[in-house]
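Every protein chain except one is present and positioned as in the full complex.
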Amino acid sequence: MPIKSYLAHPQEDKKQALFEALSKIEQCEVIPAKNEDLLIVVTDTNSQEEEDKLKKLMENIDSLKLLSMVSGFNTPKND
Amino acid sequence: MNNTLTNRRSFIKKMAALSAMTAAASLFPGILFAEEQIKGIPDGDLEWKKGPCRFCGVGCGILVGVENGKAVAVKGDPNSSVNKGLLCVKGYHQIMCIQASDRLKYALVKKNGKYVETPLDEALDLVAEKMKDTIEKHGKDSVAMYTSGQSTIPEGYVASKFMKGAIGTNNLDCNARLCMASAVTGFLTTFGADEPMGCYEDIDHADYFITWGNNMAEMHPVLFSRMLEQKNRRGAKIIDFATRTTRSSMASNKSILFEPQTDLAVANAICYEIIKNGWVNKKFVEEHVNFNKGLTNIGYGLEDKFSFKDKATKINFEEYKAFLADYTPEKVAKYSRVSVKDIKYLAAIYGDPNKKVVSYWCMGMNQHTRGTWINNLVYNIHLLTGKISQPGNGPFSLTGQPSACGTAREVGTFTHKLPKGVVTNKKHRELAAKIWKVPVDRIPSKPTYHATEMFRAVDRGDIKFIWTQVTNPLVSLPKTSRYRPAMEKESCFVVVSDVFPTPTSDVADVILPASWHIEKSGMYGNSERRTQQWDKMIEGPGETKPDAWMTIEVAKRMGYGDLFPYSEENHAEEIYNEYIQFHKGAKHGMAPLEVLKEQSGAIWPYVNGKSTQWRFNAEYDPACTNGKDFHFYGKKDGKAVIWQRPYEPAPEVPSAEYPFWLNTGRVIEHWHTGSMTRRIPVLHKAMPNAYLELHPEDAKTLGISNGENVKVTSKRGSCIMPASINERGLPTKGQVFAPFFDENLMINDVTIDAFCPISKEPDYKKCAVKVEKV
Partner (left out) sequence: MKRLGIISLFVILFVAFIAVWNYSYQMGSEEAYVPLEPAQESIIIPTEYGVFQRSQHALDYENMPFDYEHQRSLETYYKNRAFPGAPPTIPHVVADERNMGDNSCLKCHENGGFVEKFNAYTPVTPHPQLTNCRQCHVPELTSGEFKPNSFVKKQVLGAGNNNALLGSPPVIPHQLQLRENCLACHAGPSAPVEIRVSHPERTNCRQCHVPSDTKVQEIKSFTRNKKE
């Protein structure tokens, strides 16, 4: 059950649009920076396949310039 | 189950977000995230409670995460100026020991050779009855209490009040005698006032850190990391002066090795060089320093009932200078194995008026048959150069136990001590009698047994009842080969209060189940005079009770109830408020409870709502009243003392039959006798057993390879343990080293019970042994 965190860099002047687009995705939690063009995204998915799908989905958002992963955790299913 | 799963996941999510924020901050320095967003990240149901770490004398601030009444996580307290949010591996995992399967939960009473689970009330009845009986039959001095530098301030205080104020015997000593006594006598003889003048903030200002026989990377890792930070960021330098190459040596700018015991000579040689090169701070020495000499050839305390009293004689600077003529670098280099160049290098660092120097030491200098002397000698260096009591300049004696300062030294759980002053002083007895509300003649004026002598008295049959709390002497005493059989004797009734079974509880007649650290409220005092308070965080299992409360319960049963009018729920705070009356005033004022509850500790003297970071310096210390820059007010004339102390050899040196020096110590993973840390799986797995370090060439000569069992033998006993070659540490040729945490491989059966005649602290660092392959 992977949990990953990313830094999302928006296209110029598209921070709000990116924030809204990401917030719509159920598995994402978004924390925007107050004074820089940067958002933090934490994803929580049930499987690697779901995670891969989610990543593709995120990468296809127009307002996104660059998505880079910072940390990844994988918790066992039956903790 | 499900609950913990969601909590763990939400916790990990927070961690993931936090690491992303850290990364973001490195991209955009000063980046901000909305407060509510950070709060919005789920934190599980964790409630974070503040306190000091359970382990060493550094006294890091910790936050314990409590969930549904259980401690589940630990992190460094970012508000604590000691550790600023960082801990070491022991600190992070400390709470895991609580769940050990062999936790002592109920009182155990030995009946017909078997331990029987007994209601605590009944066990305490038995202890009180036995104590009373023994006193009636054999007198007050036939009962003894042996406590600890891990006792909280209230626990130490009630033990002292109980023994000295209620019963009226000075048979109270503690395990801090084994680790801090030489530091205390060093401070008292040189400054007339115990405990360091500086504080940890010295680290942020010093240009040089010189560590004397001290492996801080493993024993005081959080302070060492602060030093490393200064080394990396500011170019401060670390000089490691030791008898063994360790992790600290690896991180130092320079490592200088010396032959055991010759630190005395090297310190004198440094002073010789300082005077010879005109590096003496003349103004400071003239205004603030006296010169004394003491007795020489003072013995080693190897025989029972050994006694010694030093006699100070005033000398002048010229006499002191003439004495140092025996300690030219050239002469000292011959027997210390430190090169002339290195001695001069050390002297030049101390002598350079533009360089700020802090000296650090711990057991290397304290566990020394001339422990008081070597403490004096290092102070000499700082006094000659005037590098003392200023930010970044000063000698700093580190401690090994969380409240060696707070409890053992400040409350005074030693035979000669009272919460303020000593039993031999009439005024101090009167003050104690007044606060304790007991007749003054009940407090005896003569000290009785120090730690080693106390257990010798048990062996001789002079002590017929002993109660130990928060300590494990049958692993930590030297020469346990004598004191284990002594404690097993029928002649002495043994009561042991502890959290886990230990070799000491194995010989007990009654075992009392104690609360662990966060299962009770209390206060600790760390090395930099910082008092830290915590509230009870979780309930203890079974019938466990705080040590202070068990002492009070026994006192009540013996008819002293009116002296201990405290409530069970709030006794720690009530006792603290009574205790701080002893230290009122600018020289030792303690912070009130409200302050301790609010902030992560406060440094005494706490005067006018402020901690005093540098004592004796008029700029920082309101107790300085002589109108000069410095005032050593511990001494009557306001002057510190430079002591003339010679080099004298160790009591036992390697010989043809026993050709190696044996040194003992600790490792980063385990704390002291390991009764807690070995029950923490992470730590046990990283360091499962003790070992004997040999120099590779010695190992080759003896035909010993790594991991092979060897037998190390002294005149007193032997121990079989695996050899360790080129692993954690590298002793010099002709020396071996073993850590003492392992109760299954008892190196203290081999060590010698010789001690410093002034401080009565044993020397665990030097004795002669032979090593054989088995």
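Points worth noting:
For reference, chains read A and B in written order, and residue numbers begin at 1 within each chain.
In the analysis below, a contact is a pair of C-beta atoms (placed from the backbone, for glycine too) under 8 Å apart; a residue touches a chain by one contact, two chains touch by 3 or more.
Please read all numbers here as calculations on a predicted model, not as lab measurements.
For the omitted chain, the shown partners it touches in the full complex are A, B.
One of B:137, B:309 or B:685 touches the chain omitted from the figure, and that residue is B:685. Remark: the omitted chain is touched by one listed residue; of B:89, B:302 or B:315 this is B:89. Within the full complex, the residue among B:59, B:186, B:221 or B:525 touching the omitted chain is B:221. Listed residues B:247, B:356 or B:464: the one in touch with the omitted chain is B:247. Counting the whole complex, the residues of chain A in touch with the unshown chain are 2, 7, 66, 68-76. In the full complex, the hidden chain is touched by chain B at residues 7-8, 11-12, 15, 19, 22-23, 26-27, 44, 46, 65, 72-75, 86-89, 92-93, 95-96, 102, 217, 221-222, 224-225, 228-229, 232-233, 246-247, 250-251, 501, 503, 506, 668-669, 678-679, 681-689, 691, 706-709, 722, 724, 726-729, 743-744.
We take it that only the chains that are shown with their structure count from here on.
Within the complex formed with chain A, the chain B residues making contact are 4-5, 8-9, 12-13, 15-17, 19-21, 23-24, 27-28, 30-34, 37-38, 41.
Across the interface of their complex, chain B is touched by residues 1, 3-7, 29, 31-36, 38, 40-42, 44, 70-73, 75, 79 of chain A.
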